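The block underneath contains the structure these notes are about, expressed in structure tokens.
One chain of protein is taken out of this complex; the other chains stay put.
For clarity, chains are labelled A, B and C in written order, and residue numbers in each chain start from 1.
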């Protein structure tokens, strides 16, 4: 298998962008990534686009607006992990020799508030069971019941990520908040208050992947930034039986041993990349809500089961700590445009590995992990190295 | 690269199925394919699901209902070619050694009448430009203006396919029609009458793909039917400039030399499979409307440019002719459940290659081609051999 | 009328319509033709009447998409003696009045009145004083 590298990254800021269409935002992100990679028209052989609500032919519209079509364009949906799924498909195909250079993009334009998901059947909506934040709240409550996590820890995750997001010009929220602010915001579903939940919003991100050593650069293009290696991009679905799984079943078994999809994906990603959680220097993980970040610490093996609160309390996962998590500010600062969020994480981590992350730079970062998980269930784990 | 074979096929009849959900139909198709392949739980390493309107996590719901999750499940959208896109991804991954056995499914449950497509922007709907059959009609009118195709030929395609569909128990319409019936049906958009257009409907189809020679069969399972080789599965998007392209632009160039996506895909598929159009024994092609089948003859190289009417008139493309096209009855008989239609073609062609097609069997069929094309634009061409 | 056919029987006493797999002996809900845990096709329909124990709970304070009933309402997971954890509405909307582990009984509650004047019903769990039987 050939090694795969990230030759270029591009992003359209996450936020609220009025009349800018999904296509407009995707064009911005793809142009940025192509420019960095020195790749032009005819310089890539396939494109993969992650989107959950973009509609028919989302990737085609973006590439069509750029006059860059004719190759296979595949639009994939994997909920919050849509971008990871696109990345998995693209990197596998390059590793296998199917393509040399591939464009991967993620785009989304989501309405405000709780999203009406096509995931639920009409009767579930009618019965009040399509209450997405309530499922998050139940996971948070279980985490609190089975570990030392308290509501103060949930607030502390928000304070940490919002502080880190101040340094990210592509984030939607760039003001620090206090624990009092967080705990004083409206109660959505006990124990989750409004500011503990990320905002669905709008944005796009893109990367150009390339077989290491292949020359996809346009003649005359500059050398560009040092390439980052994509060491693993893994997607996994859920195993049956866990009632609070992101697959959102109506019932499950009295069985706490079901391995979550994040752990399934992480194990394979660590093996592919030849690293373990102890080798990581920086992580971007799914913080749809504050408890989800803490749960991710456990599921990714960043700490022992039940030790997420201790890891947070130690300061290790804050900027300046041993293993900063969500230096970009996370989804709590950036908001979550579903199809774009995973690639937004990858954009952040590539900047970190290149040493281009400015005020939020993790010094000497050489091994980075991106994690998304959501409806499906789908979990995506990506390992980047330099 | 490893050879890929179809180890099992399954289908849920195409039609109107009331309360049966997308999941119900997908389960029927997948169970059928798994049973034929002798593959059970844990016997496949990935799943690809094609759907255009199934919503979030369509493939996960089907496999979740079967208790078969945990592996990567990727939901892809490529309009009428969604199933071809899923097949391309699955077969490429097997050929590259990433997986040994993969489930590929396509499912759809579409409302009656003209589909409200998320493809169009609201202003296009408001201006009456989201008139899908009108675009088909313009293509038909151009074909008539540039070749010997007449309205009688359009009717003859319908008569042929409806006659062939009589023998297909999975088709929605199973009664013969006359040219007078077709020309007497309501005029939708000149020159297309209602019966010249396929009906969007509901259904599912699935295949199990396997690396040739690998043993994915469950211990104790019977030998099953003789495997069919998947010699090529290619997806291509459109090149810019053709105003009547399936990418449905608002404008194009005065340039009739733009190669259509079907031809782009077919060229690569023929090369991969090591065959040419003259080697084919049976074809299933996109007959969204009667003119689309004739256009496909040209774009796939089944005849010279401008010679589609002659090919039809010769009887070559009817059952009993030299190269029967749409022995299943085509979409004109089966209806078109977008995500399922390409895999429905593959199910038909595998039956043909196995000699299991009953009254619609093409004697001695050894090389078969499946073709879908639609919004995106996406064109899928699949070559099967035994 | 039930919000969905095949989900529960109204009773009294009410019961959930669940599946029991002869292959792996697990229960699932709602009842399906294939076991969602082991893929066996040998599934029997069984009635689960509870009582169970509260496993985890919260409350929904704002109407989610497509919901026309009252807010707030309780929301949680109850463990039934058959080894099943079931997601459902709770009749108690104040989380502080519930504690994990407490007995919960099955109830059928109104959601809203539909366009044809019919009361639409769903299953829910209510605090009870009957201890669940041991598994």
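By definition in this document, a contact is a pair of C-beta atoms (placed from the backbone, for glycine too) under 8 Å apart; a residue touches a chain by one contact, two chains touch by 3 or more.
Predicted model only: the values in this text are computed from it and were never measured.
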Chains still shown that are in contact with the chain withheld from the display: A, B
Using the touch definition from the top, which of B:240, B:261, B:329 or B:374 touches the missing chain? B:240
Of the residues B:188, B:308 or B:325, which one touches the chain left out of the display? B:188
The one of A:47, A:68, A:192 or A:235 in touch with the missing chain is A:68
Considering the whole complex, which of A:27, A:56 or A:302 touches the chain not shown? A:27
Need a quick check: the contact residues on chain B for the chain that isn't drawn. 114-117, 120-123, 125-134, 137-138, 141-142, 145, 186-192, 240-241, 243-244, 249-254
Contacts of chain A with the absent chain, listed as residue ranges: 27, 31, 40-41, 64-68
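Simple rule for what comes next: only the chains that are shown with their structure count from here on.
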Touch graph of the chains shown: is it line, ring, star, complete or other? complete
Looking at CA centres, what chain is most distant from chain B? C
CA centroids of chain B and chain C: separation to the nearest Å works out as 42
How many angstrom between the C-alpha centroids of chain B and chain A? 34
Residues of chain A that touch two or more other chains sit at 117, 121, 240, 249
Multi-partner residues in chain C (2 or more other chains touched) are 36-37
